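In this view, the complex is presented without one of its protein chains, the others remaining in place.
Labels run A and B following the written order; every chain starts at residue 1.
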Amino acid sequence: MSMIQAQALNLSFGVGPALNQVLHDVDLTVEDGESFGLVGESGSGKTTVLRCLAGQYRHWTGTLSIAGVALQHKPPKEHFRKVQMVFQDPYGSLHPRHTIDTALREPLTIHAMDERDDRINDILVKVGLNESFRYRYPHQLSGGQRQRVAIARALILQPRVLLLDEPTSALDVSVQAEILNLLADLRQREKLTYLMVTHDLGVVSHLCDKVAVMQQGRIVERLDSQALSQDLASHEYTRMLVQASRDFSAQAASA
Amino acid sequence: MSTLKLNVDSLNVRFVNGKKVMHAVRDVSFTLGREKLAIVGESGSGKSTVGRSLLKLHPASTQISAKALQFGDVDLLGASEKAMQKIRGQRISMIMQDPKYSLNPVVKVGEQIAEAYLAHHKASRSEARERVLLMLEKVHIRDPQRVYNLYPHEVSGGMGQRIMIAMMVITNPEVIIADEPTSALDVSVRQQVLNVLEELVVEQQMGLIFVSHDLNLVRNYCDRVLVMYAGRVVESLAACDLQYAEHPYTRGLLAALPSMDNRRPRLPVLQRDPLWLTC
Partner (left out) sequence: MIANISSSGSSAKPQADHSPASSVDALYKSSLRVLRHLLRNPMTLAGLLVALLLVVVAAFAPWIATHDPVVQNLANALQAPSAAHWFGTDEYGRDIFSRLVYGSRITLYIITLVTVIVGPIGLFIGTVSGYFGGLVDTVFMRITDIFISFPSLVLALAFIAALGPGLEHAVVAIALTSWPPIARLARAETLSLRKADFVVAVELQGASSTRIILRHIVPMCLSSVIIRLTMNMAGIILTAAALGFLGLGAQAPLPEWGAMISTGRRYMLECWWLVAVPGAAIMLVSLAFNLLGDGLRDILDPRSE
């Protein structure tokens, strides 16, 4: 039983002459414990797939399922304990007027979970922070710290699947490395399944086992992430992405 | 006459906010000739501040001091606002990150470029239009007549950035400051924009200051690289020598980049040494 499954996923926005089909027959399978990357440029639809799985966009057609359970268009509360999302912008994903404690307590209240203080303290330690952060406001934290809090908030409900929307693209290089390491550690320790959207091939090679390349709402190629660097990509678009990313990346003899 | 375009010696920039003074740029020195110089750093390093200080684009309360801030025969430090207005856009131009925000949304793009030209040259509107069309061709925009009449929201990111370049280069400046010009663009479009910029720089023998956070990008594109940390230049070297960088910050940054070709189980995390704040 695969953890995430999408079949014939289609989605359009707008009506009549303004109709814009954003996803065309997307098929996706992610196994339990796998880390799967979705790469593409802007307009490829990669983030849209994520938001359909999260339960935000509801007017898709096709079949979606998480952990074997079919996803309804209006997902019940239990769905949100299986799947959580980490957003791209650490400056926008935390409520500016809520303390970290409030932000972490809220999902626990919504799902009537017990031992709230313990859970909050535990999760803060797990993401590399500590108790002293509980009563600070987001604007008192750095970008990396905010993203850690966003990850903590996603994990506090103990989901099986984590949807990651370009989680490090708004962060500095040095901070990105810390967060990528954290994500890799958490996946191993908490036995999570990742579906990550990114435009950075370096990041996807580091964190993901398998990759699907999207262009204009369609998946054009699926391959192992190792195959990317070994020039085993067959589709022209993928090869173009790899080449463009190489033109800027380290020469063979790097650090 | 030497080809040296810019000479910056011990530039210091302090931002004043009420009683708080923030020392954003500390003793930065560099020269610029007919070359592509990169200023690389993370957020808060002061790299954008350096670029903007050259054009004195900061609020009046900002304290800028330097042993020398020389642009050819003009002392930028002592220059009046009037003198600076003659320099901005005409002798030193600036290209910004996101054309969505740097282009006026209610004016056609062709008119904006024409306006940039007419601000510094006396010419008729039709002359200006001709020049704009020529410039659009130079930045490899295929249908200049059609694009002239488009509004910024009707052009894609890459084209918008090339329009921005056209606007900034039409006056034949001597120096271009590009502040993260490709960071908002898709990977496939970046190369095109960078090529366009390079062509113009080489053809008109301009100096280019390329401000960026992307080390990998600049090491192949620029001639020299300045690495900034906490307002200071911690390393200055040729771009091709970047792999031989000596300063631990530069080495740390390079090592922390995830790379498709060099996969490691854990990315080495940059250890910040407080000593770096005092060099």
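Basically, a contact is a pair of C-beta atoms (placed from the backbone, for glycine too) under 8 Å apart; a residue touches a chain by one contact, two chains touch by 3 or more.
It should be emphasised that the depicted structure is a prediction, and the values quoted were computed from it without experimental measurement.
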Selected residue (touches chain absent from view) among A:S2, A:T29, A:S142 or A:Q226: A:S142
Sole residue of A:F36, A:W60, A:F87 or A:Y237 that reaches the chain not shown, by the stated touch rule: A:F87
Residues from chain A at the interface with the omitted partner, ascending: 54-56, 77, 79-80, 84-85, 87-89, 92-99, 101-102, 106-107, 110-111, 132-133, 135-137, 139-145, 150, 153, 157, 170, 172, 174-175, 178
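We adopt the following convention: only the chains that are shown with their structure count from here on.
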Chain A-chain B separation of Cα centroids, rounded to whole Å: 32
Touching residues (chain side chain B, partner chain A) in the complex: 42-43, 157, 186-188, 190-191, 213-217, 219-221, 243, 251-270
Of all residues in chain A, those that touch chain B in their complex: 41-42, 143, 172-174, 176-178, 180-181, 184, 199-203, 205-207, 226, 228-229, 240-242, 244-255
